[in-house]
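Here's the structure, in structure tokens; my notes come after.
What you see is the complex with one protein chain gone and the rest in place.
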Amino acid sequence: MTFGTTESKRLSMSRVLRSAQSYTVGLAVLAVGLVLTLLTNRFLRIDNVLNVLTNASVVAIVGLGMTLAIASGNFDLSVGSTAAFAGCVSMSLVPALGVPLAIVAGLVAGALVGLVNGLIMTELRVPAFITTLGMMSVVRGLALIYTGGRDIYLYGQTEYKVLSGGHLLGIPMPVLLALALAALLSSVLAQTRFGRHILAVGSNLPSARRSGVRTSQVLWGIFAIVGAAAALSGMIISAQVLTANGRLATGLELNAIAVVVVGGTALTGGKASLSGTLLGAVLVAMINNGLNLLNVPIFYQDLTVGLLLLVALALQVERGWNPLTQLRRTQ
Amino acid sequence: MSAPGSAQPLLRLRGLSRRFPGVQALDNVDFDVLPGEVHALVGENGAGKSTLINILAGVLQPSHGTVEMDGHPIVLPTPLAAQNAGISVIFQEFNLLPHLSVAENVFLNREPVRGLRIDWPTLYSRTREVLALLDIDLDPRTPVNNLPVAQQQLVEITKALSFKSRLIVMDEPTAALSEREVERLLGLVRSLANSGAGVLYVSHRLAEVFQVADRISVLRDGHHILTAPTGELTEQQVISAMVGRELVHTQCPERYPGEMVMQVRDLAVPGAASGVSFDLRAGEVLGLAGLMGCGSTEVMQALFGLQPRSAGEVTLQGKALVIDGPRAAIHSGLGFVPNDRKRNGILPDLSVMHNVTIGILDRMRQAAWIDRTQERAVIDGYRGKLSIRYSNPSQRVSGLSGGNQQKVILARALAEDCRVLLLSEPTRGVDVGAKAEIYTMIDRLVEAGMAVLLQSSELPEVLRLANRCIVFAGGRPQGELSGAHLNQAAVMELATGLGAKEVA
Partner (left out) sequence: MTGSAQAIPQATSRRGLDWDVMWERYGISAVLVVVWAIAALTLPNFASRDNLLNVLRQSSFVGVAAVGMTVAIIAGTFDLSVGSTLGLAAWVAVAVAARWGVLAAMLAGVATGTVVGSINGLLVSRVRIPAFITTLGMLFIVRGFHYVITNGDSARFNGKSFIWLGNGTIAGLPVPFWIFLLCAALAAAVLAYTSFGRYVYAVGSNSEAALVAGVPLRRITALVFVVIGAFTGLAGVLIGARLYSAAPGLEPGFELNVIATVVLGGTRLAGGRGSMLGTVAAASLFVTLTNILNLAHADPFMQKVAVGLVLLVALSIEGIRQRLAERLARS
């Protein structure tokens, strides 16, 4: 680690490759888009494009939160459960609080779940994997208990549908929300102390702590954000069918992690690519959409997402990571 | 080096003691550091240096005694408190955040803000100001992981300066630096002191200590032994104080090289070394000496298959050595003791016994099952031969002291019946007693015909063990020394790159 020329040459090479990576996803999106346009003329139809973007946004919103968690060297397996929980809580409170407050309640519920995750990690020293694994079960159980296993319908209250069906200048609400969230988090990461400390924690937790960074509080904040993002996704999903139940968003966590990884954010922490996450979500949504349009049985979607994941990682430069040896992230 | 002017000590330790269950790490230590002085603290491993540093860093609390700054007793319950008290500690393992920039590292948690946003221009300009204090040439925006180690250390120093620290503690600062970088650092240390700060320079390396320190203090077994101005001390006196006895053997015993075992021609390791050629015979110890960064470590790793070779031929016992990794190397008869036991030496969760036998499991098998009695016999054997201290072969190796762990790794290599033993910094971080035992063991092995290649940056070690020595500097062998010519001065001359000559 102590040599001059060759070492710095190697470093600049990997630096080039690393920045090239963020272009790779974008290129992939363009390439796939091109292929699909050529294969079917239904792809570029405006309603289809909006559909793809909407689907992408639902995963992207959780993915954006997840990106922060991964940048800090952790991840959150409980987002699917949190989405369901928040969706149920929110929808159930609409009659009592009205739509706007109910939405806020949902966000708060999600943030609280995230906060609990963070507290368990920092105060009880349970690693992120186990914490969020356990909470995944607990929160979903709570959602099911809360709803008694039944669905929650919203009959007359169609204002809730704004979350999924609203438009501004023709752009669907979920897309707007995703973009807004991306802009907000991007700003936080680049401009605020909290955001820089997120990267500090992911880069070298013990050193950050020794310098006085309140690593515990940073982690609480991160997971609260992840929880709120998950809640937002959950509410959008519920809004789409105006129904919420304890079984919604199963598997969301794996999809979210997949789009973050495909988007180029390294699991080792210290760096975050929010735009990559957005593009990753779009890529996956595009591929699934394309398969639909081409009448490929829906079953092939899982296959393609999996292959995409592996290919994306096979191409990535910063690889060697073993989550199991990174347990000290929260301690 | 003149004694600093001011009389009031900057830091004073009074009766500082720290006890751990079963061990008195520090016992009634008294000494002081004056402002504007470079005060060296030396001592062997286990002397108490680390404990003292950690107390000053706010990581540990003393059991008894006080720490005073400017005559006032202070408490250091946390690292932050220490920082606020004006003490900066630069540890061997840097406290840096690789993904963030120099400026963010220096001002971590003190970033200037405007409202909610970081004020980048102010951050960068403030960083530049501090960098200028010591004339350091770094771009504040560079991510730290893009910097070589020596420059990362400069970031640490800049960080210390940015706190306007009055006392700067440096723990083995030159361990990872090249010769030239060491000179630079010593110059910086001097500048730091000249600017009024007190520097507590903790190091094993007496040459540097004598070069840069105004006063030297020696710790041994937790006790403060002496403090004196550098000018009034000789290296021998310091070593005696550190060790507690007159050094008996610094001389290498007579060795009788036998048949040729290994030949290396024009070995090159990309980015590290080139043009390495030597012969190695049974019954001798060939030293590869040089200061940190000279390339000798990489040569060792390349020979063992841990690093790729870009050129060169290696013949082992007459056959060309073509290996693609440690497993093949061991198979060919090479044994290796790596230079960083914590990182790539010991298997911490496994028992002492399992650590030793991990390389010879195939030999101890009956069908698929490992013969436990045989295993036990092996470990008992090495326990005696190497005087490894443990209570029970099934205890976890992580509970052993550094010296004993090193012996375990040595036992592992020996158990593999190697023909050539490659030792890379074999007694780094090992206490004096264990060091001596390891040296004796090596002598015995060599007498019995082992061929040993010893790579070490500790000069006394090389002089003690090697009958022949190749000195490296800047990745190239500078010359080979043996016999009367193998002495400290000659090695140093070659190691600093002055005068490459062949002396037989």
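Think of it as A and B in the order they're written, each chain with its own count starting at 1.
To be clear about the criterion, contacts are C-beta pairs under 8 Å (C-beta built on N, C-alpha and C of every residue); 3 or more make two chains touch, one makes a residue touch a chain.
Just so we're clear, the structure is a prediction, and the values are computed from it rather than from any experiment.
Undergrad: Among A:V104, A:V241 or A:L303, exactly one should touch the missing chain; which is it?
TA: A:L303
Undergrad: Quick one: say which of B:P326, B:G381 or B:G474 touches the chain that got left out.
TA: With B:P326, B:G381 or B:G474 as choices, the missing chain is touched by B:P326.
Undergrad: Looking beyond the chains shown, say which of A:T131, A:S164 or A:S211 touches the absent one.
TA: A:T131
Undergrad: Looking at B:E179, B:E298 or B:E416, which residue reaches the missing chain?
TA: Only one of B:E179, B:E298 or B:E416 touches the chain omitted from view, namely B:E416.
Undergrad: Which positions on subunit A touch the chain that was left off?
TA: Contact residues on subunit A toward the absent chain are 77, 120, 124-127, 129-131, 133-142, 144-145, 149, 206, 246, 250-251, 254, 257-258, 261, 267, 297, 299-307, 309-310, 313-314, 319-325, 327, 331.
Undergrad: Write the list of subunit B residues that the hidden chain touches.
TA: 20-23, 25, 50-51, 53-54, 57, 59-61, 89, 91-93, 171-172, 304, 306, 325-327, 329-330, 336, 338, 343-350, 354, 358-359, 361-362, 365, 368-370, 372, 391, 395-396, 398-402, 412, 416
Please note the rule applied: only the chains that are shown with their structure count from here on.
Undergrad: If you average the CA atoms of subunit A and of subunit B, how many Å lie between those two points?
TA: 44
Undergrad: Under the stated contact criterion, what part of subunit B meets subunit A in this complex?
TA: Against subunit A, subunit B makes touches at 79-80, 83, 94-100, 104, 108-109, 111, 113, 116-118, 145-146, 148-150, 176-178, 270-272, 292-293, 475.
Undergrad: Which stretch or stretches of subunit A touch subunit B in the complex?
TA: For subunit A paired with subunit B, touching residues are 1-8, 10-11, 15, 191-193, 196-197, 199-200, 202-204, 206-208, 210-213, 270-271.
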